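Chains shown are a subset, placed as in the full complex.
Residue numbering begins at 1 within each chain, and the chains themselves are lettered A, B and C in the order written.
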Amino acid sequence: AAASSLQFALEEAAARFSQQTGHTLRLNFGSSGNFRRQIAQGAPFELFLSADEGFVQALYQDGDVDNDGVIYARGRLAWVQPKGRYSAPDEQAPLAGVHAALEALQAGQRLRIAIASPEHAPYGIAAREVLRNEGLWDATEPLRVQGENVSQATQFALSDEARGGLVAYSLVLAPTLSERSEYVLIPEAWHTPLRQRMVLTPQAGDAARAFYTWLQQSEAQAIFHQYGFSTD
Amino acid sequence: MVKLTVEAQQAGPIPLNAEFSCLPGELLALVGPSGSGKTTLLRAIAGLYRPQHGRIECAGDTWLDTQRQQSLSPQRRRVGMVFQDYALFPHLTALANVQLPLRHLPTPLRRPKAEQWLETVRLKGLENRYPSELSGGQRQRVALARALARDPQVLLLDEPFSAVDQVTRRRLQRELARLRQQISIPIVLVTHDLEEAAALADQICVLHNGNSLQQAPPETLFRTPASPNVARLLDRNNVFDGQVVEVDGTRRLQWGRYALDVASGLEGLNVGERVAWYLPPSDIVLHRRDRPSQGERENPVAASVDEIIVLGGMTSVALRVPHGDMLRFDIATHAVRRNQLTPGVAVNVSLLAGGIHLMPGHGVDTAPDEKRNTP
Amino acid sequence: MDWSALSVSLRLAIFTCLFLLPIGIWVGRRLATAQFRGKGLCEALVALPLVLPPTVLGFYLLQSFGREAPVGQLWMSLTGGGLTFTFSGILLASLVANLPFAIQPIQRAFENVPHNLREAAWCSGLSPWQTLLLIELPLVWPGILSATALTFAHTLGEFGVILMVGGAIDGETRTLAIAIYDRVQAFDEQGAAQMAALLLVVSFTTLGVVYGLAGRRRWARG
């Protein structure tokens, strides 16, 4: 079970791992919150890669897993917008799109800014933090649309009505999206690190354990990096 | 006793106070004005309606006894019922409708038996029509066939011929008469056609506002109705008001200026008592112009022709007597021509003493007021 | 194309219909013919699964299906297995979620059966059971078809409840709807569209057949 933001990275990692070890893996992507709940109910997942370390820690505290796992990567936030429709994003001013949308609003045009739910989605919380820090949170209120998760937020960000959105960098790198979108990374320092933690569940078998170990090695770390995560 | 006996009493919502019985092989006609509770009583017999108080027995079994909280389900009562609105199953063909109550027969026998019943009601060829594709009378006949097919212990027919033409009706009536000889069960027939009741029934029970007023064989009923009310419900005219008098030492019935001879019934009455009386139209004899008629000296009454209505071979005649009452009777149309009856003509008639029927204890004015029907 | 998800979806839809129809017929008939106090309440209760957002409904079901919860325990003691994350679990959840679809149309249909047809059946000697089978069911057939079609289609499309209770386990609880959702989430719009097309074809065929059957009745009312 893995957070949906890991979709592409983990597929590649799993393929590589299977190739090397002969183990086959079944991957299940979805909302980390749902997974937490399901694992607490005894869902037959062996390894849980959460997008938010909070879920893993909560599981540990409730005694549903034996340890609090390890951090395997850190997520990065990126500004993404539909390709070619607006002025290209600028490395120096990653939030230029937000400002542009605010100006458009003054001119009477409403262009939406998409984020994931700031209440429960890790990337949404980070996005809120970024906007708060920049003093844009209240101003963007009428422009914000919220996705249930970061994937939906990305879809919103690329829809016709949107100026763009603050979403997971890992998704932006997805092959089907790259041709439709333009992006710029948000400096990692602007928000609390999106530490992603994984943990083995009590049902974990050999393959899962091996994969758990393998993921912490450099080859896997490189893949994560390639798909938009920070690693140490 | 293997007869059907029915007693039902309740105050509302449908007032009932009825009691009647029917022997096996006998046909009982329930007659009464629209809304008098005929359908309700049939439904009570079938177990579809439960009166507050009542007792129904049939073929020795108690079907309903409200005192003992006993009530058999409709299925266990084995009644064949023709509903007033047919209640055919719209999703089944005529044949399948009739086949349904035949489920006690082995499967291969059902179809031929159902076809036979449909033939009995003259619907051969329409077996595969759905009820919506049949005319009103055809539907009614399917309903009749379905009731007969049930092989019932009692047959309940709610105006089973009301929608069929006279010729077919006659045939179905004949069929019903034949059936009565074959299967010896009580048959209760609701009808508004008094002729039909007279022709078919062994017993007629007259209902009014849920009350059973009189049960008797047709002949008796038509000749000696229990009250002016019954007479009127039976569409008998010739109900009058008279007074018991004594003339030359014999009791007579004073009617206008006539003191009528009465064959029987006057003995028990006091002189001076007012009494309602009835004369069947068959006991009114018209005096012929050209020669004396039989019984001419019996209660001769002078009257004038008020109305002549020719109904084919028969003609209905209304005569007005001097004090205003109206005598009505039917005679053959050729007799009307022969006697040259036209409105206004003065004629003499005899009121046969043997036919005069006294109904003491009832004023003529206790006529059925249909408004009492209402809640 | 995700054939195993299709198979799970179809199995789920078929079983849901199979289990729910008798319930729908029984409850719908009771609600239509019986007169009792609090009938409106019962009807509202039946419609409840409609009101809750699927994921919320799924959440509550997940909790009550758990090993410590009464339903889960009961199931455990009956079958020895768990309810959550199994096919039985999503089937049960689907039954709950589809209750209103199955009951409502059947109830309305029963309400329209003239009472004197029942009486005529009893007088023809049919037991209440036979009356139900031979008279009432054929008459409420369009309603039953409606219920079947709605239930079938809705089960195929249902997603929130199933995901929550079933956990999208391949070949067991991962339905086509979930697979499509995953494809959409992964921005694989083409894959999603293909599967959606498959889903549509399946449902369309089923619905078409069902309504075709319904339209075929030759008899008319009144």
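Note that in this section contacts are C-beta pairs under 8 Å (C-beta built on N, C-alpha and C of every residue); 3 or more make two chains touch, one makes a residue touch a chain.
Keep in mind that this is a model prediction, so the values were computed, not measured.
This structure file describes a complex whose protein chains are present as A x1, B x2, C x2, with one copy per kind shown here.
The rule we apply is simple: only the chains that are shown with their structure count from here on.
With each centre defined as the average position of its C-alpha atoms, the distance from subunit A to subunit C rounds to 36 Å. In whole angstrom, the spacing between the mean C-alpha positions of subunit B and subunit C is 57. Measuring from the averaged C-alpha position of subunit A to that of subunit B gives a distance of 91 Å. Counting only residues that touch two or more partner chains, subunit B has none.
For subunit A, no residue reaches two or more other chains under the stated contact definition.
Those residues of subunit B lying in contact with subunit C across their complex are 43, 46-48, 73-75, 78-81, 83, 85, 87-92, 100-101, 103-104, 130-132, 146-147, 150.
Across the complex, subunit B is touched by residues 114, 116-117, 119-127, 130, 134-135, 138-139, 141, 217-222 of subunit C.
Subunit A makes touch with subunit C in their complex at residues 4, 7-8, 26, 28-30, 34, 37-38, 41-45, 149, 151-152, 154-155, 171, 174, 176-177.
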